[in-house]
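Below is a structure I'd like to ask you about.
Excluded from the complex is one protein chain; the other protein chains are retained at their positions.
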């Protein structure tokens, strides 16, 4: 049976919907937070053969429920791993082409899928200095990307204040022309919908989550968003997904 | 007491004379054969703190007497080593500048200290195809060099058939101009003399071994060699040096 | 600024690379650092941070230091707040995602009181690697087209002569000093590292001086019995300091996990009034303790036992 949409948090919805986007046998480079949790969830559910990479240098671990690492650089990330390498080596796997999916969260995104996690406002005199790119820039430059983030007007803007992690830049061929000839944004998973990109690298809606209206999506987006009339809908989270997720994060470190 | 010059082989003389050229506390990159043996001898005598590097990836080993490795890529090279790294990493130590002395043997050398271990005769149609450079080219390109080899007319030629490991190329600034701005030939140790190089990178005699005449040196050199009138002389091998050497190579693998 | 090759060689040539004793205390180690040095910090975020040495640099009132690291956590707040450094080059800067954005980092950067130069994570690693290899740059394929690259003055693009592809060249980084904490090393500086090595190996090879803090000093005989476990060679090392719990409140792989309650306390302390909070923190934990053990005692035995129990558990699987 499926359960009511008010019986899970939007973070739980984000985790479950993005976990579904991962396929068994893939190599996924997962950032800290929702991506780490969602990749681990996929591993517990439909993708037991999923190989997770963490920026700290971990290849193929099994995260222990209730012991979620606060960063991707701690020993908790390495539990039952197949191999540990240096940070540079694990990032080079992206460049060498061994990574099927790059998976990260986002603070601010624009219509071409560019991500900003560096500055809010003017760069020289910002209203907020954010932590920065970490591996985000490298992951987004070199791999097929899934981004999980809540959909809000202030986060989904026409143009980001600063391109920390490249999407399709100014659209069209601008990404390729800049030298980024591989990878690119594939899916943006939000608490409202699954978003994709058209041939010009412009964001569009692929599917709406249960009970979400097209208006809700538009209201929470800072730019015009293409939505097909008969847009498809995602299946609601199942009890199995929710219980598996809550076992992984009993302290609600990431799914609060 | 010192002993008669006929009581040791020319290989033993080569080992002892080149071992003396190594100083305690240095990092020496030693090739297989005489260099490996001479560096180990220096370690046993006046340079206990000598750090030996082998091309196979060994840092700071203690070779076991009577177990001399036939190449620098075997476990015998790693006995009591401080660290093992990849071949590429150990060669990169030369480029990074951690090596004080590069030390190798030679098949053919010319008046500018260029070494040939690739072709005898015409390159396209050689009379002999030799094994090649190994790390020789990298060592000679990047470090201050000591070469140990027997002095014979056919080995000491005006111009080598092929520059496998660069000395001063055509002399003067030609080495620097080619892009090799560091390192260079320092000493050539033979069974007759210790040779060095003048400011133009041309070979000259620094000292003669006991009982060797300037004519003997000239007769065994294929080009004109500067020899000072009152040239200094090396001290003959001591019993201590010879016995230490023979303990290291009882089967005469390298000192036959 | 890339060191010209002959200068890099000269600095390396001048070092005493002999196999020699290098054991010293924290104060002596701090004296190996000069005002104005570029210091690379080993570890990443809350792992294997050489906190004991940073602590002694802050107590020694060093000045005009530049720091670089893979990812910077609370140590960055303390570098800025203590005044020992005004520039940090890294890829990410805050205590950790679960604690939100560092208010102290924000105060210094948003008011232009200090500089946080942002590089992509891989580009930081490749800068150390180029330095470790003795080449002036490394080629790479990320960062192009982004504003991260646009804001850095010291990058070059080239067309690959082999493939005709656009390639980005990042400049070599040869730090004056690298501060690295390890689980074990001998008195000469041969170091064994367990678990995640981060960028420490390249950092050690690239730096012109290396200071190791270590949980334990083991014999050179033990090192020579398994030379394939040595990750940092003695001749790159200038100082060895035995400091158990030298990364507190951060993690040392297999020995102790991060001191989470203390990190929560720090985050809370600096949330409302960052500058007042961080000053209070420095006074209490950096300036008043007589020595490192007193610092540990202030953090408390409960936290030490808790973090240690969690730390060792990695080997229980």
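All chains are identified by letter, namely A, B and C, in their written order; residue positions are counted from 1 within each chain.
Heads up, the rule we're going with is that contacts are C-beta pairs under 8 Å (C-beta built on N, C-alpha and C of every residue); 3 or more make two chains touch, one makes a residue touch a chain.
Bear in mind the structure is a predicted one, so any value in this text is a computation, not a measurement.
**Student:** What are the shown chains that the omitted chain is in contact with?
**Tutor:** Over the full assembly, the chain not pictured touches A, B, C.
**Student:** Can you work out which residue in C:83, C:139 or C:261 touches the chain that's missing from view?
**Tutor:** Counting the whole complex, the residue in contact with the absent chain is C:139.
**Student:** Pick out which of C:61, C:225 or C:312 touches the chain that's been left out of the picture.
**Tutor:** Spelled out, the listed residue whose C-beta touches the missing chain is C:225.
**Student:** If you put the missing chain back, which residues of subunit B would it touch?
**Tutor:** Residues 32-33, 55-58, 70-71, 73-76, 78-80, 84-88, 91-92, 94-95, 118, 123, 125-138, 141-142, 162-166, 169, 174-175, 178-182, 253 of subunit B touch the chain that is not shown.
**Student:** Using the document's contact rule, name the residues of subunit C that touch the chain not shown here.
**Tutor:** 2, 4-5, 134-141, 154, 156, 158, 160-163, 165, 167, 169, 171-172, 194-197, 224-225, 228, 317
**Student:** I need the residue numbers on subunit A that touch the omitted chain, in ascending order.
**Tutor:** Residues in contact with the chain left out: 24-27, 49, 51, 58-62, 78, 80-85, 92, 95-98, 100, 181-182.
What we mean here is this: only the chains that are shown with their structure count from here on.
**Student:** By the document's touch definition, which label belongs to this structure's chain graph: line, ring, star, complete, or other?
**Tutor:** line
**Student:** Among the chains, which is located farthest from subunit B on the basis of C-alpha centroids?
**Tutor:** When every chain centre is compared against subunit B, the largest gap points to A.
**Student:** Two chains share more C-beta contact pairs than any other pair here; which two are they?
**Tutor:** Pair with the most C-beta pairs in contact: A-C.
**Student:** Measuring from CA centroids, which chain ends up nearest the centre of the complete protein set?
**Tutor:** Per-chain C-alpha centroids ranked by distance to the global centroid put C first.
**Student:** What's the distance between the Cα centroids of subunit A and subunit C, rounded to whole Å?
**Tutor:** Comparing mean C-alpha positions, subunit C is 29 Å from subunit A.
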